[in-house]
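Every protein chain of the complex appears in place save one, which is left out.
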Amino acid sequence: MSKIIYLDNAATTQLDENVFEEMKPYFVEHYGNPSSVYSIASESKKAIDIARERVANSIGAEVSEIYFTNGGTESDNWAIKGIAENYVNKGKHIITTKIEHHAVLHTCEYLEKQGYEITYLNVDEDGLVNIEELEKSIRPDTILISIMFANNEIGTIEPIKEIGEIAKKHNIIFHTDAVQAFGHVPIHVNEMNIDLLSASGHKVNGPKGIGFLYIRKNIKLKSFIHGGAQERQRRAGTENVPGIVGLGAAAKIACDNMEERAKHLIKQRDYLMEQIEKNVDYIRLNGHRTKRLPNNVNFCFRFIEGESLLISLDMEGICASSGSACTSGSLDPSHVLLAIGLPHEIAHGSLRLTLSHNTTKEELDFVVEQLKDIVNRLRAMSPLYEDFVKAQK
Amino acid sequence: MSKIIYLDNAATTQLDENVFEEMKPYFVEHYGNPSSVYSIASESKKAIDIARERVANSIGAEVSEIYFTNGGTESDNWAIKGIAENYVNKGKHIITTKIEHHAVLHTCEYLEKQGYEITYLNVDEDGLVNIEELEKSIRPDTILISIMFANNEIGTIEPIKEIGEIAKKHNIIFHTDAVQAFGHVPIHVNEMNIDLLSASGHKVNGPKGIGFLYIRKNIKLKSFIHGGAQERQRRAGTENVPGIVGLGAAAKIACDNMEERAKHLIKQRDYLMEQIEKNVDYIRLNGHRTKRLPNNVNFCFRFIEGESLLISLDMEGICASSGSACTSGSLDPSHVLLAIGLPHEIAHGSLRLTLSHNTTKEELDFVVEQLKDIVNRLRAMSPLYEDFVKAQK
Amino acid sequence: MYTEKVMDHFKNPRNMGEIEDASGIGTVGNAKCGDIMRVFLKIEGDVIEDVKFKTFGCGAAVATSSMATELVKGKTVKEAMAVTNKAVMEALDGLPPVKVHCSLLAEEAIHAALWDYAQKHNIEIDGLKEPKADIGEHDSFEEI
Partner (left out) sequence: MYTEKVMDHFKNPRNMGEIEDASGIGTVGNAKCGDIMRVFLKIEGDVIEDVKFKTFGCGAAVATSSMATELVKGKTVKEAMAVTNKAVMEALDGLPPVKVHCSLLAEEAIHAALWDYAQKHNIEIDGLKEPKADIGEHDSFEEI
């Protein structure tokens, strides 16, 4: 295997060299605990301030509304469990969707066991939430609407502004899991009426193990992780200074280059979709064709199973992902693919290709070529394809 | 300020150059998500396996009993809240001490609000827990004993083996916050009957933002952070690969060199204590004189306040810490110093000097010299000292 | 994730294909769970002269099908009956725990084809039971 073509940028991204350069001094040199009194600690403190400002700027928030966490998962847990706990006197009803990331879904399921009631909204065949259904599901005891900004599997971007308006109109707190959207599409917490927003560093060429939760000023959200007085007494634990610095740098780079990168990526994405559709039959595009993340391509290939597709691509140096159960060791294929109405056997044959701004057209051409061969090979092996062909005759 | 003398290693430590070297490849080069199918992910997977083994070896645990977290605070939160939730059917009583870190104390206070009952054990004037008092406080509904391995302020090492025996005898789960002890003093979870153990990377020359929780095989501990299937479905969130690698490397280095470093540090520590006692009067050693962390020195200096001491030391390039309230912005001085029986005004004048294995005798001599002058200067400024001197006459 | 043997059998599956005039054909698994195996047997006398498979499924599913067919090829029916999922796994130098069910499926696919052969030829094979119509319900792996 000579060259790697990495098309799994929704899973994690390569740390930007420039981001790493900004982080470096905070490992060995400026290691002071930012909470300390002495002056060498101020190096760390200043670095955190700058990072917080960069992050705040990237979503139109105030500096004091940004809280650093360990990643998107912690942010989701904190937002949802925190609101559930704090607003329990108002009610125990939460609205979310069927296509959230497990960080939201499993947190909601945990809350269900604690006596909360969760409405899991349906989505249409493109993965879009229905605004009317959302509004209808609001009850007097609804305390939170948590709907993801963009879906991590199929890339569909939800109508966040409209959802924010509904939430505001009904005076309900609105959380969005923006882990996939942050740094990739424009986000403005005020224009979109977002009260809480989760994001993760490593999805935007930042470091792993760092993320943030945006908490609107007026929102009462208690600590989720208790202990020291860090993060204005809301998130305890010694600050991960290099991580925070890296997140700040990554946020800045992503936002400064967003427009240009998105334009390029959309072109690449649409080219890849077109080429796959031209070269392989019996496939289905998953997710909305245009309301989708600039870097996300997701197809189901009928009669074949995702994992064997992934391994075959890997043999050619292509890194991708699948919503197939086999990759996770569980039985059912991705809940997202089932929620957009795919039958199990088709859902098992999904392939997600997520591009980076460095992906080249040559790489995409190579991928399509390989994909064509692999699909043919796997279909030749498939009893489902055999049955299908025989039935056609 | 020409040279910095860093004596705040209990707050955080300098990342070891060698540890950083081991981490480096996992930032930009091997950035693959370890949960992925393709082969480049196996680099990350292997690195995590090695780190897990190193950590397990360092406390005599099995590899499958180590769960990576974001740090000591998260580990403490997980252990205590997790046990509280899982064993609620057995009871709602938890035993801890008055001198725990806030990560434990504030978590326990949170649980009190949820209806749990917490016994906060007293400690003696050296900060030691009384085993008989511990045993007496055990009730049929006691579900957890959480006692720190070594105290972060005064350095006292608790009789962990004896506590473990009591816990075992009464069939109660035993958690220890070993954030300060890990890598500094020998720990063996089986010999000490420890069921859960928290530790943090940055306290042992490892990176910030990473820690672990040891969970004994038979302990039922649900997830605290819900989401993806990472860490054998117990701790969700994309793995912080460089952080994990760094923690593993730091654990190995700390344990390989523990004996030698501790011997050296104890000599240095005792020398520093002796010199301070010889050169400054009206002082009190905090913590047990011998049952203490090899690197911890803590004194109260009567008639002066800790923060002004710290700032004065900082002006001479010396980084230290204090249990004074002023450093934290709250009213009361350290709960630890109050728990060992110090009156408020004395507790306000504490100074913690925590050494590293690189601290030299010359540095210590310089510190003592400066300290002497500073204490004299601040006392000359102190109305309390004025009253004291007048009363002596 | 997989051993070299598994990867080899995935890359170069042995006995992949169909047998036109098969003595017995068995299909097990279901698309819902993401694994379907179909085994074709050509039995002459009491000997499995030829065997082919088709599989829809993950890497382990393909590899176990390939290995299972290898292990029964040329064997008598009785010998083939003795080829367990364990034997398949061992021959592949092991499988990840979450993939053990694939080896069971391979064993069952052979048995289903033998059952079909037995039905067609009105014979009874020692120890062979009627295959379940749907063996999709394999255990999910430990969830805490």
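Chains here go by letter, A, B and C, matching the order in which they are written, and residues are numbered from 1 within each.
Here, contacts are C-beta pairs under 8 Å (C-beta built on N, C-alpha and C of every residue); 3 or more make two chains touch, one makes a residue touch a chain.
All values derive from a computational prediction rather than experimental measurement.
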From the list B:Asp124, B:Glu162, B:Asp270 or B:Glu307, which touches the chain that is not on show?
B:Glu307
Filtering A:Lys3, A:Lys113, A:Arg232 or A:Lys393 for touch with the omitted chain leaves A:Arg232
At which residues does chain B meet the chain that is not included here?
303-308, 311, 315, 324-326, 329-331, 333, 344-345, 348, 380-386
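Here is the rule we use: only the chains that are shown with their structure count from here on.
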Mean-CA-position distance for chain B and chain A (Å)
35
Can you list the residues of chain B that touch 2 or more other chains?
37, 223
